[in-house]
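On to subunit A.
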Amino acid sequence: MLRLEHISVAYGKHEALHDVTVDVAPSRTTAILGANGAGKSTLLKTVAGLVRPQPGGKVLFHDRPIEQEAPHRIVAAGIALVPEGRRLFGEMSVIDNLRIGAYPERARAGESERLKRQFTLFPRLAERRQQLAKTMSGGEQQMLAIARALMSEPKILLLDEPSLGLSPRLVSDLFSVLRRLTEGGQSIVLVEQNAYQSLKLADYIYVLENGRIASAGTPAEMRQDKMIQKAYLGL
Partner candidate 1 sequence: MFEVVLNGLVLGGIYGLIALGLNLQYGIARMLNLSYGEFFTAGAFASYFAITLYHYNPLLGLSVSVPVAFAVNWVIYRFLLLPLIRRAPNRDALDGDVVLCTFGLLFVFQGFEQVYWGGNVRGYYFLSFPVYFFGASLPANRLLAFAAAMALGGVLILVLRKTRFGTALRAIAIDPIAAGLSGINVLDLSASAFALGGAMVAISGSLVSTFIASSASAGIVYTLKALIVIIVGGPGRMAGAIAAGLLLGVAEQVGGYLIDPGLTLAINYAILILVLLIRPTGLFARG
Partner candidate 2 sequence: MERRTFIKGSAAAIGAVSLPRKLYAAAEAPTKIRFGTAVGMSGLFVDGSKSTTISQYDLWAKRTNDAGGLMLSKYNKKVPVEIVYYDGRFDINETTKLTEKLILDDKVEMMLAPWGTAWNIASAPITNKYEYPVIYTTAGDSILYTKANDWPYAFWSLAQPNEAVQPLIDWLVQMKKDGKIKGRVAAINIGIELGVEMANAFAKLAPKAGLDLVFNKSYPPDVTDLQPLLREVMATKPDAFFSFSYPPDTFMVTGQAQQLGFSPEVFYVCIGGVFPGYRDQFGADKVEGIFAYGGQDPSAPGYADYAKAMKAVYNQEPEAGAVQVYAFLQVVQQAIEKVGEIDRKKIRDEIAKGAKDTLWGDVTWKNQLNADPWAVGQWQGGKMVGVFPSNKHDAKPPVFPKPKWAS
């Protein structure tokens, strides 16, 4: 459904991704692991159209190349990114943030029931719908960021380190929400540091190291991999 072919990305002199090829299957969860600086976020940004790959690299969505599209076109096509650090519209109310999520033409029909769905998924948001986003706690902000992305009814949801800065309880809440999404058939691409949670959630895993795919496989295979154990599980 989504396929990255030979993607290389460089910022000035620095090559962040080198010849990366990744496959994302429909209604599956694909996790991308790696240390800080391994190129995980760049990968998602490339898909979302925030950075351009070097010539030769392709991003195919339903076999249509989108690597040169502008971000809003990619959202319209059905790929939503929950960016690192959430990037909410802090000066706006929860409800406005969600409404903006439904901005693409495609997403305007049925906006209201999707809004309801978000509120059932994240009850806290329902309570705080009029509150300014920037005044909410970290956990709530992360929920809102995800809900905003879901408002565009994405075919694929990209999550960049959603567990960033959350306490363990919130982290497990978060992952249970993600699990419910996947059970609902939502395809997810997840960039995480939190290896075990990701391993539990994901159907397939890529490990990035210094901008290259170091290894890939099912969670089961990964659990065996000594290098992963050491480098990313910190044990």
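The criterion applied here is as follows: a residue touches a chain if its C-beta (ideal position, glycine included) is under 8 Å from a C-beta of that chain, and two chains touch if they have at least 3 such contacts; residues count from 1.
How were these picked? Simply put, all candidates are chains of the complex that A comes from, given by their letters.
Since this is a predicted model, take the numbers as computed values, not measurements.
Colleague: Which candidate touches subunit A in this complex: 1 or 2?
Modeller: 1
Colleague: Write out the stretch or stretches of subunit A touching candidate 1 in their complex.
Modeller: 48-50, 70-72, 75-76, 80-81, 83, 87-92, 96, 99-101, 103-104, 107, 134, 148-149, 152
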